[in-house]
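A single protein chain has been omitted from the complex, and every remaining protein chain is retained in its original position.
A and B are the chain letters, set down in written order, and residue numbers restart from 1 in every chain.
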Amino acid sequence: MVAAPPAPKKPVSKPAHHEPSAVTPATPTAEGVISVRGLDFHYGTKQALFDVNLEIPARKVTALIGPSGCGKSTLLRCFNRINDRIAGAHISKGQVVIKGKNIYDDDVDTTQLRRQVGMVFQKYNPFPKSIYENVVYALRIAGVKKKPVLDEACEHALKVAALWDETKDRLKANAFGLSGGQMQRLCIARAVAVRPDVLLMDEPCSALDPIATLKVEELITQLTKEFTVVIVTHNMQQARRVADLTAFMFMGQLIEFADTTTIFGAPQQKKTEEYIRGIFS
Amino acid sequence: MPNEPKASSDPGASDLIKPPRFMGLRIDRQQVIRAFFSVSAAVTIVTLFLIMWTLVTEGPFRLQKKLGFLPVPTLKGGFLDTYRWELGVYRKAGLEFCDHVKKPLTEHETIFSRLKRAVGAELNTVSKVSRDRRDAAILAKTHVEERAALQREALQEALDKTGPATPPEKIEELRKAVREATARKVAAEVLPPLFTDAEKQKLQEDLRGLQPDQEDFPPFIQELMAESAKQDGLAREKFAAFVTAVDEFEVAADPIIEVHDAMKELALATKELAVQQHMSEDAVAQLLAAAAIAKTPEEKAAFEKDAAQTDTTAIDFKGRIEPLLAKRADYEKLIPAYLATVKKVMADMPSKPLTGEARTLLAKARKDLPEHIKTVEASLHHMSGWKWDKPIPLMQSLSAFLFGGDWITNSSWQDFYGMVPLLTGSLVISLTALLIALPFSIAAAIYVNQFATLREQEIIKPLIEFIQAIPSVVLGFIGISVVGDLIKSTSDVAWLQWIPGFPVAERLNMFNAGCLLALMAIPTMFSLAEDAINNVPRAFSEASEALGATKIQTVFKVIVPAATSGILAAMLLGLGRIIGETMVVLLVAGNRIAIPDFSDGIGTVFQPAHTLTGIIAQELGEVSRGSPHWQALFMVGIVLFAISLFINWASRLVVRKFQLPKI
Partner (left out) sequence: MHAPVDPSPGGAAPHPFAKPKTHRETYEFLIRQVLRAGTYSVLLAVGLIFAHIIIKGVPVVFTTKAPFINTNFLTKLPETLHVIEDKQGKIYETSPQGSDVIKKELGGNMRSEKTISYSGGGILGPIVGTALLVLVCMVVALFLGIASAIYLSEYASHGKFIEGVRLAILNLAGVPSVVFGLFGLGIFVLSAPVLTDTPHERSLFSIPLGFTYMSFQGWDTCVLSGAFTLAFVILPVIITASEECLRAVPQGFRETSLALGATRWQTIWRTVLPFAMPGILTSSILGIARAAGETAPIMFTAALAFKDKLPWQGDSGFFGIFTQSVQALPYHIYTIAARIPQSEYSERAQYGSVFVFLVLVLMFAITSVLLRRKLRAKYQW
């Protein structure tokens, strides 16, 4: 896949009913950890992202919101190239630059990329192994064999995920004995165990009950101490609670990107305002 | 099929009120249809349950008519009962007593054959070359003679003709034909490199001169024979001590064999009588039964008269066993001399044999001989404690079946129905097949599900499943015609001799059967394992890859472990298929009814064996209904049935126990 020159052209194949978005998305910081530059993305012949430009700052929680099918998950899944798994999915234009490198360049090793860009999925998905093995999985994959290193990493990750107190006595127990919220936090611990720079979260609370959701949200705000967090959510209240910055997407386009307070308080775009007021769900 | 024409053609509401009718009767048509399906389901279910009924009533139980018509299964006349009767005769007639003598004799035979092979190996160090040369020359002669047979026979016939004797010129002509044919064949015959070129020429010269009326071997072959005999003599001289010791060992058993033969004769006579008496009893019972349902009084009287005339006097087992027991003294007298010879052999065995073959054989003999002495001493003990009238409990016939080490039928001595040889054969073959099939089917399942392109998948999957359609008898035929020779010729390759069991003695063996059964099991195991891998939630592999695992890491650390239960179940069901397969093992396994000799280690798989399924297929056609042999085969059927149920149960258990949580 060859990166297109970063000249941000207007997307040609834009849907007709779209009002021409003359928006240059507000960029809170000049250069983010993740910079998306003019990204077009396709599933086979169906285009899912249109000319997305976005700078995600370090050590902040950035939320992607928008109605279902707007492309927010697709965009998130571009950041660690997990979309590569889907046959026919590809970018046709643009770049995603992380740590100064376009990750769609040919010489990028996806396994190295994914070690540094962790991901937490919508539905908690621990492996059918013990809690300990789940957490150290990525380390073992990376070839770490020394027990003390693994032990320490496990403890640290579980502490980061605020799960240490609940699980320290039963690290060898099967992960499926945990509650839903605990499993999701275990997945977070598993993702942070290799200490990635970026943590992607794809609607991490959608399968959880309200109390577990609160706990995970609390955890997310804590995570910014160490990580850059990008979270996709369909729950505006959640975005408001956890995110420092919020990007609103609609029909595969980035409509508006600004501080959360701005987005929810004084959105610049009509679409954003309509969405936040609940015109479309 | 009646297709409800009324309902569709007449939508009038009146239909709703009218009582439903069927063929003019006041029956709900839906009820009739339902009843039809229930009945056919019931027929199916009942018949399937009849399987167990058949196995049970033809095996351990037997149907007896109660109240004159109702068949009820009873233990009497079933396998356990008839086999107990047979074992009872075996004891009461003294056959069991004789077998106490036979056991050391059988051991003697095995040990002797090993010692003989060891002697042969030792003698070979001296005499092998000359003997091989002799044999090669004789073989060449036979070949040439066979190939020139047409001409030779014609000449022979002419020579034999008397009437008017064949004119000499005619004979000369025929001789010439023989000479020409022989010369042609000699030229074609390839002589082994045992001979020098000069010798080869000599031999060819000899062979060219062969004529049918020439009785002596040609001179060069005679030379070779003399040389061989000389070398043999030298060899025997060199190993004289060992040779004589083994010879003495062989003859030492002769007096015991004589006593044993005498004992056997006595016992068999008694057994004969017992069997006859049993048959008479049966005949009487049948006659009486016939009399009971006879139509006319005359018929009835005739039947009863016949029954009364049949001789069913009980046999005086006690009186007949006395002379047999008396033989024990003869046997005891022979023992000290025999044991002395055994000990002498142990002493005279060369401590440092020259050949590797002799070394292993003698090591075995050294281990076996002390055991043998113990067996001999134990036999005396057994015989003194033996009682002819010790009763045989019913359960003993069951344990004799389940744990008996001999399956001997149609024997002039005693039939035994012990299924251990068959079971071990089945198990060894199945395990071999499983070990071969497992890596292939799992590799294929992983490859097809995880790595193959869509196009590859579309081709490979149906092809592998297609293997299932190959009939087992065809695979068995391939085993006979191709795989057997392939194994045999591979095993003769010199640089493969490190493989245990090579060179193999039999073309048809357990390994051969295992290979083909593996091929049969692969489709089953592949499909199920592929399903299991396919059922692993995508979330697992996605999570693994998001953590930076490569495809292979994901497959082997997450997907395969998560699919373990399915793969195990696939393995078990594959095993079920293998163990129940009949034709391949019947054709290919070699059908030797004996417990495999496990001292060969892995090489054991190259021995022939018989199996549970094979024995039914082979023997059931030749036995009469209701005989203990017939019932024993149905007992084997029950064992197979139980094994298949057990495997099904185990695979379900595995699936349930290791079921993945739903996420």
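Quick note on the criterion: contacts are C-beta pairs under 8 Å (C-beta built on N, C-alpha and C of every residue); 3 or more make two chains touch, one makes a residue touch a chain.
Note that the structure is a prediction, hence the values are computed from the model and not measured.
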Determine which one of B:Ala226, B:Ala378, B:Val482 or B:Ile602 touches the chain that has been left out. B:Val482
Thinking of the whole complex, not just what is shown, which of A:Leu49, A:Ile103, A:Cys154 or A:Ile276 touches the missing chain? A:Ile103
From the list A:Pro128, A:Pro196 or A:Gly252, pick the residue that touches the absent chain. A:Pro196
Touching residues on chain A - with respect to the absent chain: 98-101, 103, 107-109, 112-113, 115-116, 139, 142-144, 149, 153, 194-197, 226-227
Residues of chain B in contact with the chain that isn't shown? 1, 3-4, 7, 29-30, 33-34, 36-38, 40-41, 43-45, 47-51, 54-55, 57-58, 63, 65, 69-71, 150, 153-154, 439-441, 443-444, 446-448, 451-452, 460, 462-464, 466-478, 480-482, 519, 522, 550-552, 573, 576-577, 579-583, 586-587, 613, 616-617, 620-621, 625, 633-634, 637, 640-641, 644-645, 647-649
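In the analysis below, only the chains that are shown with their structure count from here on.
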Round to the nearest whole Å and give the separation of the Cα centres of chain A and chain B. 66
Chain A partner, complex, touching residues on chain B are 454, 537, 539-550, 553, 557-558, 561-562, 660-661, 663
Using the touch definition from the top, list the residues of chain A that touch chain B in their complex. 80, 82, 85, 87, 111-115, 118-119, 121, 123-129, 137-138, 140-142, 176, 187, 190-191, 194
